[in-house]
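Accompanying notes for the structure given below.
Every protein chain of the complex appears in place save one, which is left out.
Up next is chain A:
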Amino acid sequence: MRLRCKVNGEALEADDVWPGESLLYVLRERLGLPGSKNACEQGECGSCTVYLDGVPVCSCLVAAGQVEGHEVTTVEGLADGDRLDPVQQAFVEKGAVQCGFCTPGLIVATHDLLERRCQPSDPEIREALAGNLCRCTGYEKILDAVRLAADRKAAS
C-alpha cells in the first residue's frame, strides 16, 4: 500500500508498505527516521515510543495501515532546529545516557509526562516511565534529568 501520514509536521508518503508491518519499521526503514529504537518489538521496553495523534504509544505495536491519515511525532520532531527540547537538554546535562538505546523512548515519555504534570513527584515520574527499560541501569541519572527538566519548565 501507499502510506500517507504526517510525521513531525511534514506530510509524508511511503510506497510498497506492507500494512501489517509496524509503524516503527516504517519510521526507521522507509522514512529514514532511526531515532525511535527497535529493541523488543513487543511493547515491553518503550524504546520505540512516539506520539500518535498526540498520545504516546509503542510504535512497534501500531500497524502501518492504522497510521494512514494520522499524525506521528518522533524524538526527531521534538527539537526546534538545532535547539534541543528542554527534556533533551536536561538528559545531556545530567548525563542520563549510557549506551543511549533507551534514551529516545525515555525522552518522548518524559516529554509527555511534563506536558501533563509540570511538577511531578518521584512516584509519578517512576510510574510514567515504567514502560521504558534501561538495561544499563542508569535510572538515577534519568530521574535527575526529569527533575531538572521539570524544574526548568516550572520556572519558565
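Here is the rule we use: a residue touches a chain if its C-beta (ideal position, glycine included) is under 8 Å from a C-beta of that chain, and two chains touch if they have at least 3 such contacts; residues count from 1.
One rule holds in what follows: contacts and distances are computed from a predicted model.
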item: Among "CO or xanthine dehydrogenase, FAD-binding subunit", "Putative membrane protein", "ABC-type sugar transport system permease subunit" or "Adenosine 5'-phosphosulfate reductase", the UniProt name of the subunit that does not appear here; value: "CO or xanthine dehydrogenase, FAD-binding subunit"
item: Touching residue (missing chain; options A:99, A:130 or A:154); value: A:130
item: Contact with the hidden chain (one of A:49, A:73, A:88 or A:103); value: A:49
item: Touching residues (missing chain, whole complex) on chain A; value: 1, 18-22, 41-44, 46, 49, 55-58, 60-63, 65-66, 68, 109, 112, 127-128, 130-132
